[in-house]
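Here it is: the structure, laid out below.
Note that one protein chain is taken out, while the other chains of the complex remain in position.
Labels A, B and C are assigned to the chains in the order they are written; within every chain, residues are numbered from 1.
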């Protein structure tokens, strides 16, 4: 049973069906009927005008967003364990032409307004220093924690006060919203977010993520983003197959259904792993203390997962699971005792 | 009936089947069983060790190839109407960090060794001028012409003599090989080509092209290309769905079958358009003289195509057509007379 | 006697004196009293508010200007023999992060509004093509021709009509103005120029050129340019020694006196070389037809100069010469006959 990553799993049947349904002749690039529906579909979902683009990957979505928010000589405040900092091989530097990532600490990979404010105070406004021009947060975070609307809004206020752009890496945005039970708007543009990487692939998609812009500047930023998208080789010539997946994800709420099952599976595991948890479980990731012997025992029982340094492991649940299907691992964890 | 572009058409049924067949759990990124087969499959096809990567688009394949062949301060010799020059929004400049495209003239968008040699002679070797470090050609060209093995080899000799890398944009490589009837090796590495963008999407694929490296430096270049791929947001987290498409394309010769049908359809149209042709027809594109009235007449009959400036049009055939299926347009062209 | 280049000559005595006079303690970077005078001095000279920066070289001035006028995905229209195109090792690509230089033909390295308009017409507005965002001209040109105010204004009108920035490479701006006898304003901002590389080194300076911004956007562009200047390593820690040179050049009209002598020397040579001239002589450069034997004969008489391909030579006069001092070469040219 796979808990290694949520990109291991097959794709959602509805996604495969949507690809097949889109298999007609249409205009190339983003000139097709599916791509044309994106702005409207996301505007409905977010209750505000949204400019939406498909891109290949989450890295592309994050970095194109950042390129529209931060000049090459600017800095991007983010958590020291953010995906853009540690898992994209310097892609933000590539897309922004050398902007600086400014790493901040924070429990559970969450940024606090205080940490941001402290960092901003330390930057002199002269040309020798890199001015912070954007904040980027991940929701749910790399440790599976979820920013609530008021937490996002507190950071949004700092961003606004300092003229900084505000980006949210939403590779697991669906899991965050499923946990919060709020409107997607509450945790994004209503809280000051300018650009959202709306993840699909970890949530049952095949290829393609959505990049969304909110607010007055959205059309201008999206127009610029379309230049970056072409220039970075992400303008697929048959974009309809990406648009169709994304639409299938949000039409009818598949994105929340899928995320809800993954979250429920994570809660089931959390119950089994009580006493071992390194972070509270809110989305679809668990970080648990686990000795090498315990890890080996679980693997021998057919569970795969990712070692998180020495003495710990990361367990990721996914859309194809639910509380019941992961019960064997929950029981196996419980059988290990309380760590 | 669609002659607008070969990216308008649906995808090849075998490709859709391959996607469905790959819909199993596997490792993420390029750690899966399908991706692992790419090097071997292309090595077989090209009769030499090949290092192969999937990327999202032809632009990405072209530009990652160029980034491995040319430093930022170098120049890339290409045709003045090459796709990398006119249709990628400056993507080569993005991926190479500002290398210079050096435009050369040539009939039918073909480069000649003489034009290349003349350009090289005009470059002083001092640090004030940009040194040419790579040649890039397109086969079949943007005007549907095909470089034969000896034509490629003549350019390959110039490249080798001047220490330049040699890249081939093969968005329609299948159409070129189907026309030539030669071994793929003959028109690539045996003729001095270092890197090939092996096109799939115009030939019936959905998303994903292959980037191939040949020769002693192939492993090192591919290793570097994998960094560029990650860094530019092209490392899909479910890469198996791209690898599966590419494998389906080359396994069993689908790529040549598809291209052969498109080429045959183009020949049928060429026969109907005799006297109007602006270039000899060798692959799956026709450029025909056509008055506005004639164009309107054809469109009224249900044929769509791309205007090529005033008084001309581009007709592109594709894998889903053949000589018989395009007969209506061939007859309509013939009915217009000889232009 | 040196006619190889105007960078061969010693520096103007007033410049050396200005360096010595600035040799006092003062604030670092551009915080000193000399640097603080630049805006005002140039505003007086150009009869309008000017934002001025010193930078190390003409390449830096040109490229920082272009970086403020053109985004990475944009294009810069320039002559195919412009210095930025052929003599800066791709520096514009480096500073602009990969913007495209769009080469245009034109006699004497001059751009015509017609050539610009034709090129603009050929660019589709979709994201596949690079949009032209700036024009750059050189005055005096690389062939020593001078754009008159109305010629600049005609290009300025095109730039304005298409929302493009307008840059002038004035490495030999002094020679141009000395030839025209007009106000510096007439051939720059009154004719639509947004940014001027104001050359000093070829005109008797040691190190340091001035980069000037005109118009409403000047303060914002200069602020951005100061970031680029720091970021590209051009913010000297003892900037006062550059500012002092530039001020010495414009205070009291040294720049026009120096250029006037160089121009007069060129006219004297032109009289001697009548019949051999490849371009009309307006500034301080002559391009003359000269056989290898003739060139050897002149060199044997102690004149050095630059071969301009086969059968031609470039002669550059400088501030330290005048009509009388170059009489020996004028006579030697005349003695060769009319070529």
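One rule holds in what follows: a contact is a pair of C-beta atoms (placed from the backbone, for glycine too) under 8 Å apart; a residue touches a chain by one contact, two chains touch by 3 or more.
From a predicted model like this one, the values you see are computed outputs, not experimental measurements.
Chemist: In the whole complex, not just what's shown, which of B:2, B:79, B:110 or B:231 touches the removed chain?
Modeler: B:231
Chemist: Which is it among C:234, C:261, C:276 or C:314 that touches the chain not included here?
Modeler: Residue touching the chain left out of view: C:234.
Chemist: Touching the absent chain in the whole complex: find that residue among A:29, A:46 or A:94.
Modeler: Reading the full complex, the residue touching the unseen chain is A:94.
Chemist: Check each of C:178, C:201 or C:290 against the chain that is not shown and name the one that touches it.
Modeler: Only one listed residue reaches the unshown chain, and that is C:201.
Chemist: Tell me where the left-out chain touches chain B, residue by residue.
Modeler: 29, 71-73, 97, 127-128, 224, 226-231, 235
Chemist: Touching the missing chain, which residues of chain A?
Modeler: Its contact residues with the unshown chain are 72-75, 86-90, 93-94, 96-101, 103, 127-130.
Chemist: Applying the definition given at the start, please give the residues of chain C touching the unseen chain.
Modeler: With respect to the unshown chain, the touching residues of chain C are 2, 4-5, 7-11, 16, 19-20, 23-29, 55-61, 63-64, 88-91, 94-95, 201-202, 206-207, 227, 230-238, 241-242.
Methods note: only the chains that are shown with their structure count from here on.
Chemist: Any idea if chain A and chain B meet via the same residues, over half in common, or different ones?
Modeler: Shared-number fraction above one half, so same.
Chemist: In angstrom, rounded to a whole number, how far apart do the mean CA points of chain A and chain C lie?
Modeler: One centre to the other, that is 50 Å.
Chemist: Taking the mean of the CA coordinates per chain, how far is chain B from chain C in Å?
Modeler: Each chain reduced to its C-alpha mean, chain B and chain C end up 42 Å apart.
Chemist: Counting in whole Å, what is the centre-to-centre distance of chain A and chain B, each centre being its mean C-alpha position?
Modeler: Centre separation, chain A to chain B: 34 Å.
Chemist: Multi-chain contacts only, two chains or more: what residues does chain C have there?
Modeler: Counting only residues that touch two or more other chains, chain C contributes 72-73, 97, 127-128.
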